[in-house]
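The other protein chains are all here in position, but one chain of the complex has been omitted.
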Amino acid sequence: MARDLGELNREDFARYKDDVKKEGKSFFPRALFHDTVMSLVVVCVIVALAAIWYFDADGVKSGILGPWYTEPADPATTSFVPRPDWYFYFLFYLLRIFKWPETVFIATVGIPTIALILLIGLPFYDRRRERRPSRRPVAMVAAVLTVLSMAVLTWKGATAKEALGSELVAFVPEWAQEQGFADDPQAVKGAELFAQSGCLNCHTYLGQGAGNLGAPDLSSIGQTNEATYFVRYLTNPAAFGNTVMGSYAYLGQENLDALGAFLAASKGG
Amino acid sequence: MSDASHDNPHAPGPSLWPIGFAIGVACLLLGLVLSWIIAAIGAVLAVVFGLLWARDVTREVRGEVPEIEPETRAVADEAAAPAGPPAAAPLPTYTRSRFLEASTLGISAAIGAVVTLPVLGFMVLPSFTNLEEQEADLGPLENFPEGKYVIASYFALPGGGEVSRRTVFVRYNGLVENPANQGRQEPSFTILYSRCVHLGCPVQPNGPIDEAAKKNVNGVELRPVLAQSFGCPCHGGLYDAEGNRRAGPPVRSMDRAEYSIKHGRLILGPVYAVGNVSGTGANAMISRYPWSTPGTHVDGIEAWLYPIVPTQVTG
Partner (left out) sequence: MAKKSKRGTLVETAVLAPLDWVDERTAAVRGTKWFLFRNVPRDISWAQTLGSATLTAFIVQTLTGVILAMYYEPSSSINPTTGKPVAYSSIEAITNDLTLGWLVRGMHRWGASVFIILLFLHMGRVFLFGAYKYPRELTWITGVFILVTGMLLGFTGYLLPWDQTAYWATVVGINLNGTAPFLGPWLAQFLATGPEIGSETLAKWYSLHMLVLPGAIIGLIGVHIYLVTRLGVVSPPWSGERAGRERAEAAPTGARAGLVRGGTSGGGK
């Protein structure tokens, strides 16, 4: 009772050394055998990954484990969508969660720094002698939560999509199929414009889009009005009492007509 | 290890001068980038505090007694200490070995300084000093239609090669009166730098690019685009036609480039940071700041997190 923690710790360790000396097994070969088997597995996995990666991809064409390389670095690109290596996905997604300018540095340096300090300091704030997981509920809950949140962040980061023209144009045939305007070239052109012009930065459409600024889903907007109405709306949303959305008159009448046709054809699949 | 094995340490007494010395060195290095006055002040501080420090350290050698006693050990330890073997009688060379200790340390420090300071300086300083300020020629004004954005990709450094390729979004705002120049009619441009001010990703214009109207003038690639907003592909930043943030994490408005008109050609100057833009086009009121890394606030209360930023040219 009077003995302090350091004394008890030293006793524990002396007993440990004693036990290992008397009851232990030799590191070589009894423990090292397990180690070598495990190492063999590791090396085989590395070679297998390399082989699958190489034989499934071809140059910039991606296989199941990604491409050999992407296009050469282009500091002036306006179409590339950057993504980090998988083990930084959690940080990547963390940066998307903190989407308020005031909080940027919390996600960029704040949380990683705190995590690192907690990690380094672990032996100093968890000083109990108890090692059994069943008697360390706080540590175990914290560990499970950490693993879970890392897993969720990594998964969300891996599947994160951006509402950008360069990616969204690929969905146009799918939309045309679902909404049944595949044989209307004007509506298809409108769909391409819709994908490219940043509409999905705010709106959503058939599961795509960012949903910023409280903009509505447009998947079935065609049920409400007809093409000419949409053209007038797009030309001057303020006239319809919408002060959040800007005017799209700069697209030109021909493009606006196409957009109107597309919106009118969007009956909700 | 028992505590008794600790001999009476010869460590010098505590001294506050190293802090002043460190501040001086930091000032000196900072001054090499910022201004020679700060560098000179830093050098003086470093020398003065360095001398004071050296005086402090060598006090014992010179036979003076430090005014602050080293911390004493706990009573229990002192009781245990005499249990060790009896200390040998001090040898006559005692003071001389003290001198050797001090000079070995001093010489080592000198060697360390001579070797590491130039190396560290060469490692760090070129990032802040060897910056070339270059102007880029974007070609004749006729290539920029009024009220529409053109994606211009150019070489920021003439000999810099592909790695210095940059992109700006250029919009011609028409002719406006310049009161500073006797009310003469001058062309006005809005030139937005394509890097997101959240973390530097390549911003994309939200609109169809007119690939048919693509032009290539002396290595400058011009592509008209029907867009009045810009989106970032990384973390969901969204900007309006003036480069103001509309959604997502960007901490300020899009960076802009200075420009000038020479012989009917648009010449790009350095990039600067923008806190906020009110108004549009030629009438826009721009709160401008020296350029800083993406993700650093330039205005508002968060700006105090970044009090000094490196002097910048962007190329």
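As written, the chain order gives the labels A and B, with residue 1 at the start of each chain.
Just so we're on the same page, a contact is a pair of C-beta atoms (placed from the backbone, for glycine too) under 8 Å apart; a residue touches a chain by one contact, two chains touch by 3 or more.
Predicted model, so just to flag it, every value in this text is computed and none were measured.
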In subunit B, positions touching the absent partner: 124, 126-128, 130-131, 160-164, 166, 195, 199-202, 234, 291-296, 305-307, 309-310, 312-315
In subunit A, positions touching the absent partner: 5, 8-9, 12-13, 15-28, 30-32, 34-35, 37-39, 41-43, 45-47, 49-51, 53-54, 59, 65, 68-75, 77, 80, 82-88, 91, 104-105, 108-109, 116, 119-120, 122-124, 126-136, 139, 143, 147
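To be clear about the criterion, only the chains that are shown with their structure count from here on.
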Centre distance in Å when subunit A and subunit B are each reduced to the mean of their C-alpha atoms: 30
Complex interface listing, subunit B residues touching subunit A: 147-148, 151, 153-154, 162-167, 194, 198-199, 201-208, 221, 226-229, 231, 233-236, 238, 240-241, 245-252, 295, 297, 302, 305
In the complex with subunit B, residue positions of subunit A that touch it: 73-82, 92, 95-96, 98-105, 108, 162-166, 192-193, 196-198, 201-202, 210, 212-213, 246, 248, 250-252, 255
